[in-house]
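Note that this complex is displayed minus one protein chain, with the remaining chains in position.
And then subunit A:
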Amino acid sequence: MSADVQETDRGTYPVRKRGGGRRPQVGKHLVLLCAALVSLFPFYWLLIMATSSSGEVFKFPPRLIPGTRLFENLGKVSDAVPLDATFVNSLVVAVSAVLLTGFLCSLGGFVFARMRFPGRDKLFGCVLATLVFPTGVSLAPSLQIYSHLGWINTFLPLIVPGAASAFGLFWMRQYAVSAIPYELIEAARLDGCGLLRMYWHVALPAMRPAIASFGIFTFMWSWNDYLWPLLVLNDPQKYTVPVALAQLKGAYGNIDYSVVTAGTLVGAIPLIVLFLFVRKWIFRNMVAGAVK
């Protein structure tokens, strides 16, 4: 299934073959280009505003080329929020979430896929059943649990609860079923490997693509998460990037929008850069995870 999606002569996707030779596909490119311009315009607009002065932002007709005031605007950002500290916070939260989720879900996925024990399928069914409950149901209770644990104003609510991800367990189990043959497990068992050594030496190498792609998605979700950081963090020094940007908008929104947009531009860049590096990987695995 995933093999014929991935391996074709024309890149990632097999394409419809058409009869006839090359035809210029002006009409198609016109449609696609329009959509591309719409997709890019807000980024362009963000860049324009972030580099303008407050007076220029709302001038009409607007300026079309970026200005030179980016660093000046960024200087004012730090008056409202400690943006550099929030970057570190977001990075700490996202990396911890990736490591913990990746470990728990890959170990669980491997055990559910390749170990036999009583109640296995019932337990897995219970985990999947909770997927029908949206976040909205457990907002108030979860908040109370975190506050009872003394977790308010720490990063723990953003890292630990999400690690028991039903979706992650499902994803990893699916992949382990297709990637780890039983023969390998039996061979390792005959060599006297215990479960943890089997996980480390057999499952982990075989599941690397699934772990990496799930890790990338977890990183992006965690980095962009807004609701939970907003609910549990009150100290500006502890804010993650999205909460800090919202705070910046609250502080500067009515005074100088170019300052808000300068911070916003800087806040948006890390994930865009990460995405450009791993985009082929994302396209392939997002599809494999969803369609497979």
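The rule is simple: a contact is a pair of C-beta atoms (placed from the backbone, for glycine too) under 8 Å apart; a residue touches a chain by one contact, two chains touch by 3 or more; residues count from 1.
Criterion: contacts and distances are computed from a predicted model.
J.: One chain of this complex is missing from the view, so tell me which of "Binding-protein-dependent transport systems inner membrane component", "tRNA 2-thiouridine synthesizing protein A", "Multicomponent Na+:H+ antiporter subunit B" or "Siroheme decarboxylase NirG subunit" is its UniProt name.
T.: In UniProt, the chain excluded from the picture bears the name "Binding-protein-dependent transport systems inner membrane component".
J.: Hey, which subunit A residues sit against the chain that's not shown?
T.: These residues touch the chain not displayed: 1, 4-5, 10-19, 22, 25, 28-29, 31-32, 35-36, 38-40, 42-43, 45-46, 49, 57-58, 60, 62, 104-105, 107-108, 111-118, 120-125, 127-145, 160-161, 163-164, 166, 169-170, 174, 177, 182, 186, 194-196, 199, 220, 223-224, 226-227, 230-231, 241-243, 245-246, 249, 257, 260-261, 264, 267-268, 271-272, 274-276, 279-280, 282-283, 286-287, 290-292.
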